[in-house]
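What follows is part of the complex, with its chains left where they were.
The letters A, B, C and D name the chains in turn, as written, and every chain counts its residues from 1.
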């Protein structure tokens, strides 16, 4: 495993500036944003001659590689919501939104191919997440399953063609939000080889499901991991519950995103299971912690997580007492 | 408090048959379904001469009164979803659905007025519940708040005119799903005197919020309480989490509705807080328990809950040691 | 074990009225208040010819015996506080208060002797409970230990003379408030045979100590048990903590007394340990529950506790497989 | 489900006396001991003309049927321990012990056949349970697996021939002690149709595994259930742990058997899962509770468990809102 840095933490800075800072603090690999208008990186540029090589050289100059391009925005349009909710991503009719999301996600894969980056992270979106509940229209979720196959198999075929994997970030308000929906998504695309997941433990913590079991089940379909944590604020839970709305910065929030080590996620157990299923990719630090500055995060996350990374699996003890099988 | 019986538990039987059975098992008051096509009760009938008196006489004949009419179906259309999801309730364009929901809810209030029933239970619905989460369009919830005021203030005014209260059932996949959204709904209609809530503890259990605190906060705006429980199946939680989909009857469900006393709800604490805020209404038994027959429920719920009902608040101990203030 | 009834629950009624009611609900034995001015029973009367026999006959007429006289008030003066705090018990100088407490407690023992009642319940009091903490003057507690011996050995000798046992109620704000102080009190009076305890589980619950272990340790020095429970109101604990002040009726109380079965006490475990150490005395119901009427309590406590009383210890299974020792 | 009574609770009484008592307290079915020298029932007698009919008639006369014969003793010899440990069962060389166990178990099946009793309960035993641990000889367990197949397949074939099922009681110090060993045992006998289990929740509680999951997994291989509970005595656990030795009656025991409702087993959840997998057999009360007399148990168990038995599975609500699939 490697310690990664999501450069979108500092979109106001140029990519080389962020890369330099990441390297100085001990991060080893970069995740770079690729959604439209992120202000730091435009995937279309990678298709121009020499551009991709230039970026790779810049990263290598700091001793870094690039583990993923991330499209957390455009890709959401592929299954929606396609109403006013997503105008900040791209304005247009539902059809135009779907098309935009599809084209931009494919473009991101092309850029990844050019950069020799193995993974693209993104969301499928979902038109109405409320359908997960059986009332009033739980059966409608099946329609989304069909829709997912219809819209994503062509995209995944393109990914396969480009030699790039698509890692869906498991996330609330999206077609894939827990272990079982992740398994279902694989099933409806016939276990398409290009499809896998980005596990962000902070996104599943509130469900009371086990992120460790999620890892054991999805195993080699985990293509990327976000180093993000979430905190349950015990004294606010009796009032707010785990689906509380409102600004993350509210002092009475019952649930808020944190940097790793400051929330309820047990990182040693996460890292252990990842190691057990053979994961060798990044733990990529994304800052959505509203209680401390990003520079606090940059420093604290590296200090906390890097010593925990398991470098190699167990090789046995070469001992009369232990190796008798 | 009284032990209530929701007659929709047995929609295949005529109302008098259900009333007789409820009375025999010790239930004291009836909640009657009023949504279109429930097969047991049509609110429009109550507006015909003599009809309401006949129903009341039938109930009284079994020693019962009627505590509420419930419209868990049509009312959902008022804020949606207004797409295919709700065609089973009423087919039509979004506008037709909203109109249908609005008219039927008002009709229910008229029937309640005719029957001298104080409370109508229902849902507001919500077009896309996924907006509760801040991504991609959390600010869109504010639009629903405006919509709630626009659509419900006229309805609540009608309720007030008829001398009937509207109790929104706090419920997932709806505009009001926890303590804070219930308080917000009251705020956006300027604490309209006709608006209050139906607490179904099984509907909020999974949120980890405190139903007891919900009672303390909503206090005299609690107009109705459902006697329904929910069970967390511990060995299924690591995989299924609390938002698991699928048939309630799956052996691997992590969360399923139960009759009171068979789930995680602490009914003594619920009853205590209700008593503390002066609630004197029903605990109305609704059967959605997939693990036992309805007759199992009828018998077990009465045996379990009736001895727990607090009859009167504390009157002091009339003692030198305790009443010195 | 027997189900007892503390008649001070209804001091506004005459003793026979309360006794009759207790018997009707299935209670088997009475605990009667004996502190000055309780309005129901005056111990000095028992020393008059025929009076004690009359009371016993009255109780027997309802099928009841008398398990204890309780002096929860005067006895508090023996170690204080002897300032204004206890003027409601008896006005006077500290010396007069100590004398009053001492005399009334001895009088109570005389009455118990006359009534052939085996146990008197009371408090030792303590001048300043704050000394339990090591700052600023933890060593001052040792002075209280000496004071306890000085003041109580003569009293206990009187008790012995009358054939009556003194059961100190383990209680906050008193010289004996937990297992270790109870053991210490026995030690400083050289395990005086007249000294033992009244366990009221509600009084020790908040300490996180184990009432079951308390029973195992104090064993045959447990002379009386109060059937009283206490509830921790989880959503109020983050603010109020376990030493919260204020009216028990506050909706935001974090800790409140309850009738048995409605709080956190595990009565099955309490009854089990009592049975294991050979206790055969009463579980005496005292009502300090502010959330329900006393008649709610009378009914609910009998229904809840009586079926739990263990009638006999295990006698072995007379079986080849189990009785081989 | 039915409430059962294991007549070995009172081996000092004749069978009809126990049957009469069980019936009077509301028990519905009998489990009868069949091991050598139990003092109450000898299986060989059932092979004599008319004897079986006589026993069945006696039970029927009290409104009872017979759900199982139990051989908790002889059957232990089949896999051992075959040393001095089991001389109280049957003295002899290891070979003689194995033969005795085998013959008596087969005899019990013949008696069950004669009595038309569907199930025989027993243990397989195990020579050295310490082999469950990987050191020093964890691989030795595999030898027991082979031994189990070798010794039990012929026995199970006999059971099949007699139309009787063999229910192994899952139990510490035996070849089958948890869910996984139960599944393994089925596997090594090729899922022999005569093999299933007796679940005694008290026997698995200390393992921290889930008895509910055990039920879901073994499902239709659960042939019998013991109504026995176990209590963890919290204040003794820090010293004693869950494998503490010594007399169950020690006041400092950390783990002791109890009657249902007095330990840590959640009977509602147990009954729910049993119902979900279609179990319709007995919950058979076995008394090993050292804290209360057997008559305490007889009374308390019937009062506690009988109202919890689920009579029928859910049949649906026949409702527009719920039955739309």
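We adopt the following convention: a residue touches a chain if its C-beta (ideal position, glycine included) is under 8 Å from a C-beta of that chain, and two chains touch if they have at least 3 such contacts.
The structure presented is a predicted model; accordingly, all values stated were derived computationally and were not measured.
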{"item": "Subunit number of the complete homomer, 4 shown here", "value": "6"}
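Assume only the chains that are shown with their structure count from here on.
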{"item": "Smallest number of contact steps required from chain B to reach chain C", "value": "1"}
{"item": "Chain at maximum distance from chain C, centres defined as averaged CA atoms", "value": "A"}
{"item": "Listed pair (A-C, A-B or B-C) duplicating the C-D contact set, over half by residue number", "value": "B-C"}
{"item": "Distance between the centres, which are taken as Cα means, of chain C and chain A, whole angstrom", "value": "61"}
{"item": "Whole-Å gap between the CA centroids of chain A and chain B", "value": "39"}
{"item": "Interface hub residues of chain C, defined as touching at least two other chains", "value": "234-235"}
{"item": "Complex contact set, residues of chain B against chain A", "value": "73, 76, 81, 84-86, 88-89, 125-138, 140-141, 171-173, 177-181, 204, 207-210, 213, 217, 232, 237-246, 248, 254"}
{"item": "Footprint of chain C on chain D - complex, ascending", "value": "8-12, 35, 37-39, 72-73, 88, 231, 233-235, 249, 251-252, 261-262, 287-296, 300, 303"}
{"item": "Interfacial residue positions of chain A with respect to chain C in the complex", "value": "234-235, 238-239"}
